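Okay, handing you the structure first.
Of the protein chains in this complex, all but one are displayed in their positions.
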Amino acid sequence: MANGNGVKVVTIGGGSSYTPELVEGLILRHDRLPVSELVLVDVPEGEEKLETVGALARRMVEHAGVPMRVATTLDRRRALEGADFVTTQIRVGRLPARILDERIPLSHGIMGQETNGAGGMFKAFRTIPVILGFVRDIQELCPDAWMVNFSNPSGMIEEAVLTQTDFQRAIGLCNVPVNMRAGIAAIMGVGEDRLELRLQGVNHFVFATDVLVDGRSVMDEAVERYATIADDETLAMNNFAAKPYSPEFIRGIRAIPCPYHDYYFHTAEQLDEFRTGNVRGEVVGRLEETLFATYRDVRLDVKPPELAQRGGARYSDAACDLLASIHSGAGDIQYVDVRNRGCIADLPYDSAVEVACRITADGAEPLATGRLNPRIAGPVHMIKGFERLVVEAAVTGDRDLAVAALAQNPLCPTESTSVAVVDELLRAHGEYLPQFSR
Amino acid sequence: MANGNGVKVVTIGGGSSYTPELVEGLILRHDRLPVSELVLVDVPEGEEKLETVGALARRMVEHAGVPMRVATTLDRRRALEGADFVTTQIRVGRLPARILDERIPLSHGIMGQETNGAGGMFKAFRTIPVILGFVRDIQELCPDAWMVNFSNPSGMIEEAVLTQTDFQRAIGLCNVPVNMRAGIAAIMGVGEDRLELRLQGVNHFVFATDVLVDGRSVMDEAVERYATIADDETLAMNNFAAKPYSPEFIRGIRAIPCPYHDYYFHTAEQLDEFRTGNVRGEVVGRLEETLFATYRDVRLDVKPPELAQRGGARYSDAACDLLASIHSGAGDIQYVDVRNRGCIADLPYDSAVEVACRITADGAEPLATGRLNPRIAGPVHMIKGFERLVVEAAVTGDRDLAVAALAQNPLCPTESTSVAVVDELLRAHGEYLPQFSR
Amino acid sequence: MANGNGVKVVTIGGGSSYTPELVEGLILRHDRLPVSELVLVDVPEGEEKLETVGALARRMVEHAGVPMRVATTLDRRRALEGADFVTTQIRVGRLPARILDERIPLSHGIMGQETNGAGGMFKAFRTIPVILGFVRDIQELCPDAWMVNFSNPSGMIEEAVLTQTDFQRAIGLCNVPVNMRAGIAAIMGVGEDRLELRLQGVNHFVFATDVLVDGRSVMDEAVERYATIADDETLAMNNFAAKPYSPEFIRGIRAIPCPYHDYYFHTAEQLDEFRTGNVRGEVVGRLEETLFATYRDVRLDVKPPELAQRGGARYSDAACDLLASIHSGAGDIQYVDVRNRGCIADLPYDSAVEVACRITADGAEPLATGRLNPRIAGPVHMIKGFERLVVEAAVTGDRDLAVAALAQNPLCPTESTSVAVVDELLRAHGEYLPQFSR
Partner (left out) sequence: MANGNGVKVVTIGGGSSYTPELVEGLILRHDRLPVSELVLVDVPEGEEKLETVGALARRMVEHAGVPMRVATTLDRRRALEGADFVTTQIRVGRLPARILDERIPLSHGIMGQETNGAGGMFKAFRTIPVILGFVRDIQELCPDAWMVNFSNPSGMIEEAVLTQTDFQRAIGLCNVPVNMRAGIAAIMGVGEDRLELRLQGVNHFVFATDVLVDGRSVMDEAVERYATIADDETLAMNNFAAKPYSPEFIRGIRAIPCPYHDYYFHTAEQLDEFRTGNVRGEVVGRLEETLFATYRDVRLDVKPPELAQRGGARYSDAACDLLASIHSGAGDIQYVDVRNRGCIADLPYDSAVEVACRITADGAEPLATGRLNPRIAGPVHMIKGFERLVVEAAVTGDRDLAVAALAQNPLCPTESTSVAVVDELLRAHGEYLPQFSR
């Protein structure tokens, strides 16, 4: 994996406000993952942010006294040469597109969200073709590199790479599982490192179906504690869920949902909240302005605390632990998005799933979980079915398929709304969706 | 199958207003299905209706000049002895229970309907234990008989029989597929007998995934015609759908939905309609009063035309054709609910599915349909998952599971509504749900 | 399917001694399958035989007074234009190659046979690339035509077409199932037309797993009668099996084997027979000489009775019934080789299987048979595994894979024998196996 002179990491979308998280993570793990070169890549529109982030990254590295060179470039193909790891964290259309993804569905009375419902679908439409281009470049320029994708919707992007290319070294990543582990560890009153999860599901629609402490299942107790958690506890835990669930529901499914399940099981409440406040894209926009002002301060040479509010808690840990364990062949358990291959026996064999994997130098090897817990099987199948249609529509530009996909998403109460929302979003995002105007 | 002296049919729930449909069907097919004895069975509370219907049936038979003896009885076990076919058409709790199934969910802002959502779930809770009792009796008293169930929710009842018993001769039946065939034949402008469907799905959530005319697929054209059907045409076709679909949606799924899909893809509109009118149970109640008044007229000796309005169009055909083809080993194609056994390759092996089957003396043998059309896979899996939870809750009386099941049904927008609706319906139907008070 | 002016059938390998069977079959079914043009195609080396057969075919047609034009040609691509059906019955390397397929393995102490073991494997190696070429031509020149392949090994050829091309209109055919039906009908003492089989397996390794008379299973009795059949009865039935099975074995598997199972379950006896007599290729060679002498007699204008000895009993019926039912969309049950698609739930989804199918204008639609009867599952999986490796080796020319395939065939007792036999056959057939010398 590593070149003679240390590990080379290329981060596409390097101008993201998240990058200092990543840089901090690499600094902290330099012994296990000796990165000698970090190349931040972005597009011309993002050049200013890229340089701001790059300069901060260099100050952080210098402050830490770690021998890691940080470069910035707009030349993606040149950057890829010799890469050991390529991380991708892009936002095609940037925050204005996200705001449209949220506002337009809302104006039709349905949820739009960065990764769920109409918003997630259109983010997938914009992002998948771009990521597939990255894969082609990687296969040509650095075929032995691992691609680790953080861009949302991470699960559908992994699904696209797995089903539309023959590239075998792509892993999808999300901070949801590590936050779930942290939250459940807090509920159980044990240290995170003693606790393991078993997951079934897909990215942003994943359930903990088993909880192990010191290698022994404590699921019955975890379900009961989670079922009866108090409101304030939930909120304290990285927005584990916006609103606690009824105990009956949690006992009924015998599984612990992820935060994004809120959109599906508390649809009405979520919609009310969205209607009355700012959508997330607008909030994030203001946060980012503040963050970049901070980043420009040349005295800043560590990750600023304000970044925590941005929402990517533990992304750094999730990402850098993955890279470090692949690099060292650690054999530890992490939670990532990979090809199913029977590990959830009744989901499609070649689809992306989010599960507990053993991480070695050959990547992420899932633990077999058997068939889906029958108490969550229906919704998981439903979302996987939706994802597969979205991927096909993203690649073919088939508008009818986009309508059919959204209409069968539980967030869309009637198919005529799907037609209206799809049409309006197609018009709004036209410049980023050439596949739909062919 | 047949005893020396002709075929014996036992109809449990024989006092139903539908029974004259069945009697007419048997009369018309007497050459292919020589029924010598029809025993109508009912419970003591239904005795008066049973006698009314029995008397009408005898007049119909006499008028037709067919040598079929019609008996009525409250002694179910005695009736079963020597039966060749047992048909079941029961309504535990009768129409008042149905009205509660519809009104209570509606009061919480969600659909309740005889076979879908909270209403269907509670009808299943009331009916499944009773039907499982019938199966035990049949296995003891007439183990070679075929049980053909028309009671709703027909799919979940079939699922329960298949997964909770080892009885192998139960077939579920519904008039939806034959009405779909009639409607599609009308759209295509061909006679029904030239048209065959291929179905994928479950009862009341079934899609036509192929349409054959004279054994050749005309699916592309059928999809296009159905996609662009005019409003009035839809209405003319046995309420094929309450409201036509957007062409994009139909083209997108490349399948033809069944009427009950309206509840899922036109949820908002259906809810509006329900809110502003009488619920179906109330309408049916008035229809039944009128019907029974008619039935009591001793001059009536044919099926009265008013019965058509009752909603069971073609039930008679569906049911009697099935019995006739089993009796004669006809080898024709009919649409029934049977054990999957791989005919829809990605649904559970032992679950009930509604598919095109070849009917022989050994029952219904499904044609293999391959994996689910990916464009409808998510919703079909979703409903099958729901059904399986409902069956488990019906048998175990697990209230948490009931809450979890309803909360994941797309008709329920938030899990706290599920808790409220389940609790209120449990209270309302308590006398019929002893399994939940253990 | 049919052109305005009647059906056009193209027979590749038309100079085969079997062709008069086919011609007779078409003549007899002219009302249901109005063939207006039969084009017999062959390669230059076979021109003389082609003309002999063509002339006989014309005399037969004239004698029958049927308006079917018979043409002969060496120009395959021209012949294909406008075809409705393309039947293929080729023998690459002709009988001398077959004799090598049989003699070389025998010299190493193992069975070689036209479709089984080393012989079948090498026939597949020679034939599959040629058939895949036909498929390319058909897709270009007559994409709506049905290809019906009789060439052996029919199952592996179907497997190759299904897995190596995207052509969807190829059906494999064999006379084994119709002969099994005839034999079992004789054992049961009923007319063939009242009896249906349910099959599980692959071509030449297929079991009857159910027997229906008038649509009702009589499997228990059929197993018992077959288990206790007398020697002479077996022989009388189209060599149903060379040697009766032990009753215990038949009762144990609860299935009725096909004649070719003899090679696997009576390996020792078969080997002894082969060792002491002429191999089949030699016998057939002499039969063919006699046959062609007869065919050349210009007074002959019907199928000569000697042809029956040739071995293809009922091929004519199997083939022509298939064409007729596709043409008319008959909806009857026939036994052919098609894509599995879950009809045998635990065999690979895309593999070829030999099963009972309903024949319509859209081809052959299998009846779902559930999972493999566990009592035959191991051997059926074994042979399917072998077939898949043979197809891959046939396409890639991978000698190691050929060795591995043969070594795991139950007919090969030690892997070093596989190396020796594969090497010797590769040398012997070199001119027909260019893929292995790349």
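In order of appearance the chains are A, B and C, and numbering begins at 1 in each one.
In this section, a residue touches a chain if its C-beta (ideal position, glycine included) is under 8 Å from a C-beta of that chain, and two chains touch if they have at least 3 such contacts.
Keep in mind it's a predicted model, so treat the numbers as computed, not measured.
Note that the undisplayed chain, when the full complex is considered, contacts A, C.
Residue in contact with the omitted chain (choice from C:Q168, C:Q309, C:S416 or C:S437): C:S416. Within the whole complex, the absent chain has one touching residue among A:P96, A:G277 or A:G342, and that is A:G342.
Although one chain is not drawn, the whole complex shows that of C:V130, C:M219 or C:M382 it is C:M382 that touches it. Contact between chain A and the unshown chain involves residues 212, 214-217, 328-331, 333, 341-345, 349, 358, 360-362, 365-371. Mapped onto chain C, the footprint of the missing chain covers residues 245-246, 248-249, 251-253, 265-269, 346, 348, 374-379, 381-386, 388-389, 392, 398-405, 407-408, 410, 413-419, 422.
By definition in this document, only the chains that are shown with their structure count from here on.
Contacts between chains trace an open chain of neighbours here, each touching only the next in line.
Taking each chain's centre as the mean of its CA atoms, A is the chain most distant from chain C.
Within chain C, not a single residue touches two or more of the remaining chains.
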